[in-house]
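Note that one protein chain is taken out, while the other chains of the complex remain in position.
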C-alpha cells in the first residue's frame, strides 16, 4: 500500500557516518532513506547574553537546505534576505529538543551550536536533523570530557525523532516525501532514549484525527525512536 | 496550588464581544482572563497565486502583540525589520488550525485574512487568537452567505484551542502567565467542535512527560475546548 | 455641508478612558468620533546613548495601525520588513510634540516610550495619538512622582493636537476620513494648554492656501485644542 | 547677532548653475551659501501603478546626502539597508511641494523623477532641494514642450522654499547650520511664485512660539521666496 | 618550504564524484585536497527578464559555505539577512566564467542555475566551485542533448580555475588555507580547455608584484588548469 512497499510500521534504512568534516568538534552524515543531512556541532567561544554569568550552558541549532536538495530548485534563503517561516520553526524545534536531553549545569557556561544542512531531501528532514544533531552533539561533548573541560556527562539520554502520519487512512511510520505530500495528518514525535516524551507535534492538513489514532501514532513513534537510538549508540560507541 | 487559586481543570472566565470594529467583515474582542485579543476577519479582493483558478478558497492569519501588551515593553516588530520566530510559528498555527475547519470548495475562490492582535497578554494568547479568530471568521462567512456570495456553509465545525501543561508536577488546564513561565511541559490542543483533533503541540521546557500524562492532558483539553465552543456559539448565535 | 452634518467649527465627540491595560505605567483609549487609539506610556530601563550621563530625560513615541483599522485591510508593517514613510513621519511628530511639553531636567535621566496603536481609523489618527499619548504620559509621570522618583512635575503644560483643512472651499475643524480624503489642503496643529504653538504642518494636496485662510485655520485649531485639553484634564484628574 | 553677521531678514547668496550633467533631461547645481545640492529631473519610461490609464502625470522626488557632505561623516544609507526617517520625510516633502505647482492633466501620463543630492551641507538642504528641484523640473518640461510631447505648459507657477526660525529669541530668515543647530523653533515655508502657500512646517525644538511670531515668520518667508523665484527665473530664462 | 610539503608547482590531489544528489540534472562533489564542494546544475523553468524572447540561454551561479565548513564557525548568511560582499563577488565570478564557455545560441532560451556549496574549506573554494560547477553543467547539458531539447553542443570548451600566489617570496600553485592566509599576493586564473584566458584576478594583500612574477604565475596556472581539465574529462566521459 505504501509507495515504497514498506510495511505500515517499517522504517527506512538508517545510516550514520561520523567525522565527515575535519573542522567541527562533532559531525555526522545521517541518511534516513534518501534524506541526507550533514550535522555539525561547534563549540562557540561566546554564550548568548541571557546565560552570561549563570554558569549554565546552552545548545542551539540552525537548519538549512541546499537549493537543489529538493525535486525542483528552491531559492537560497541567503538571497531572499531572511529565513522562511518553515526554517525558523524547524530550527527552534531542533534546539528545544536537543536541550531537553542536556543537563545545562553539567555542561557549564558554554554554547554548542548544531548546524543541520540538508543535502538531499525525501521527507522527514527535521527528524533526521534532530537524530543526527544529537550524534554530533554527543561527539563534541565527548571531546570536551576527554579534554577535562567537562567532568559530569551533560547528556542525560539520547534524543531522537521520527515522523508519523495518517496515509490513505492508515497510521504509518517514517513518511517519505510521496507519503508526506499526500498525508492528511502528520507530525513529529521527539523522545528520549528512556522513553520520555519531549515534543509531540501533530497537524491536520486537510483531515483531522481521533484520540484512538493518536494512541496508534504514539505506539509507532516509540518503536521508531527505539531503532534510531540503537543507530545513534552504534555510531558513537 | 495554582497561583490564581483555580482548580487543576478550571478555565479562566471567557468573554467574547463581537462587532468591535466597524470596518472588518467580522470582528471580536476575546478575553480569556487577562489575555485580551482583537480578532478581525477581512475579505480580501485577491487570492494567493497557488489557488488562482482552482476554485478553492483560502484562510490565512497574522498575529501581533502591541508593544506594551506584556509586563515589560517589547520591541515593535515593524521596527526590527521582521517578525520574530515565535510570531511566525504562531500565525502559521492559527491559519492551519482555522483551515482545518473550512470546506474550501464551499468557500469558493476567495481569501479571508484573520488578524489577531494581542492588546493585553497573560498567557495563552495563541489559543485565544484561534478561538476568537474562528468567531471573526464565522461572522465574515455569515455576511458572505447573507449576501448570497456563498451558498453552502463552508464552516464544517467550530475550531477552538486551549493550553495545557504540567505545573508543579500536576497536569493543569488553561495556563496563565505565572504558570506558563514556570511549567516544565506545556502545549496547545486545537480541536473541532465535534471532538476531532486538529493539532497537538506539546513541548518540554526543561522537563519531559510520559504517555500517561499525555492522556490526562488530552482529557483536560477536551473539557476546555467544549467550554470554549459554547462561548463561540453564544457569541455568534 | 460636511458629510457628518457638523458645523464648520464643530469637533467630533471626544472620550478618553484611562487604565485600559494592566501592564503599562500609563494608558488610555482615546476616541475622537470613530477614530480609536490605544496609547500606553512605558517607563524604560534604558536611555538612548545620546543622553547617557547627561541627567536629562527622553520621551519617544511609536505609532502603528492594526491591519484592519481601515476600510480595506492594509499590509502589516512587521511583514513588509519596515515601517512605511507615513508611519515614520507620524511617530517622529508624536515624539517631538510630546517632548515640547516636558522639562527634561525635571524628568531626570530616564526614558518614557509612548506607543499609539490605532484600533479603528476615521481620520485624524495622529492628532488623537498625540492627545491620548499625553494622557498616558501624564499617568506614567504621576506614578513616578507618587513613588518619589521624580520630585518636580516635568510636564509643563498639556499637549494636544487637532487637524484642520479646507474642505469644499471652507476652513473646517477636525476632519473625518470622508473630508480628509477630499480636502485640497489639510494639516495638523499641535499646541500646549497655555496656547503656545508647538508644531504647524499644513500641506497642499492639489490646492494651495492664502495667508488669510492660514489665520482662520489657526483660530479653529486654538478652539479645538482648548476642548481637547479640557478632556485631558478630566481624564487625568 | 547672527553667526554669519547677516541681518535678520537677509538671505545667503544664491546661485543656480544649470546643465551640470549631460545625461539628465534637466539639471542644476544650486548653492545657498555653503549648502550645495545637485538636482536632476529624469523622464521615466514607466508611471506608478496608481496613475496607469488615468491620463495624469506624476512628479516624484528622492533625496540623499553624500556621506561627507556634513561636518562629520555620516553612514551611507545604502549600507544601512534603508533610508532614515529624516530622509523619507524630506523626499516626501519635496515631491508633494513640486506637485503643488504642476497641472497633472497638462503633463500627461508620464513620470518625472527629481533627485536631489547634497554635495555639501550647511543648513537648509531641503529648501535648496525644492528650489533647485523646480529648476531641473522646469528644464525637463521645456525639453518635452520643445519636442512637442507636451503642448500646454504644466508648470503653473514656480515653487520655492526657505527656512525660518527663532534664533536667540529673534525671527530670522534662511538659517545656516550654526543657527539651525541652536534654534529653539524652526521650519520651512514652501510657496508658489504667485504667493500662495503650499506647505508650512514649523517645529518646536525645545521652545514654543506664539501666533504673533508665526506672523513675522510668514513675512520673512514671503520675502525670501520672492528672491529665490527671481533666481529660478534668471537660471531658466 | 610549503606547509604541505608540496613542490612549488604541485597541485593537491583532485577527485570528482558525479551524481551525488538524485534530484539535480547534473551534480558532483569535487575535492581539491581538503576543499570539498558540492556542485549542482538545475534546469530552471524560467529565464531572467532580460533574455525573454531573445532565443539566448543563460547560466547563472550561486555560492555558499556551510557554517562549519571553516576552522571556526561562520554566521549563516540566511540569518544575517544578506549575502556578504565576498559571497557576491564569488558567485558573480563563477557565473561569468562558466558563461565564457557557453554558446548561448546553441543552448536556446533556458536557464541553468549552478549551485556551489562548500562542505569543507581549505583554500581555493572558488576555483573548486568553477571547476566542479562546469562538470555539473556538462552533465545537465548532456541530459538536454540526450532528450533532444538541445541539438548542437553549447559547451565550447571546458572551463577550469586554479589559484596562484606568491608565498614566502615564491610563486606557488594551488594555495591551501595555511598558504592563502599568509600570501602577500594571490589570485585566480580561469582558463578554457583550449588555453584561452577567461579571467585573471590578481590581488595584493600587503605586498605587490612585478611583471616578471605575473609571467611565472601565468605559467603555473596554465599547467594547473591542464590537470583539472583532464580530471573534468575523466569524470564526464
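Brief remarks follow.
Every chain is named by a letter (A, B, C, D and E) in the order it is written, and numbering of its residues begins at 1.
Just so it is clear, a contact is a pair of C-beta atoms (placed from the backbone, for glycine too) under 8 Å apart; a residue touches a chain by one contact, two chains touch by 3 or more.
Since we're looking at a predicted model, the values are computed, not measured.
Touch, as defined at the top, links the missing chain to these shown chains in the whole complex: D, E. Across E:100, E:116, E:137 or E:160, the residue that sits in touch with the chain not pictured is E:100.
Screening E:54, E:181 or E:203 against the full complex identifies E:203 as the residue touching the chain left out.
Contact between chain D and the unshown chain involves residues 21-24, 27, 34, 38, 40, 42, 44-45, 62, 64, 66-73, 76-79, 81-83, 87, 113, 115, 117, 119-121. Within chain E, the residues in touch with the undisplayed chain are 82, 85, 88-89, 92, 96, 100, 187, 192, 195-206, 208-211, 214, 218.
Everything below uses one rule, namely that only the chains that are shown with their structure count from here on.
Common neighbours of chain B and chain C, by the contact definition above: there are none.
One simple way to say how far apart two chains are is to compare their mean CA positions; for chain A and chain D this gives 59 Å. For the pair chain A and chain B, the distance between mean C-alpha positions equals 28 Å. Averaged Cα coordinates give chain B a centre that lies 51 Å from the centre of chain E.
Annotation for chain C: residues 81-82 touch two or more other chains. The complete set of chain-chain contacts reads A-B, A-E, B-C, C-D.
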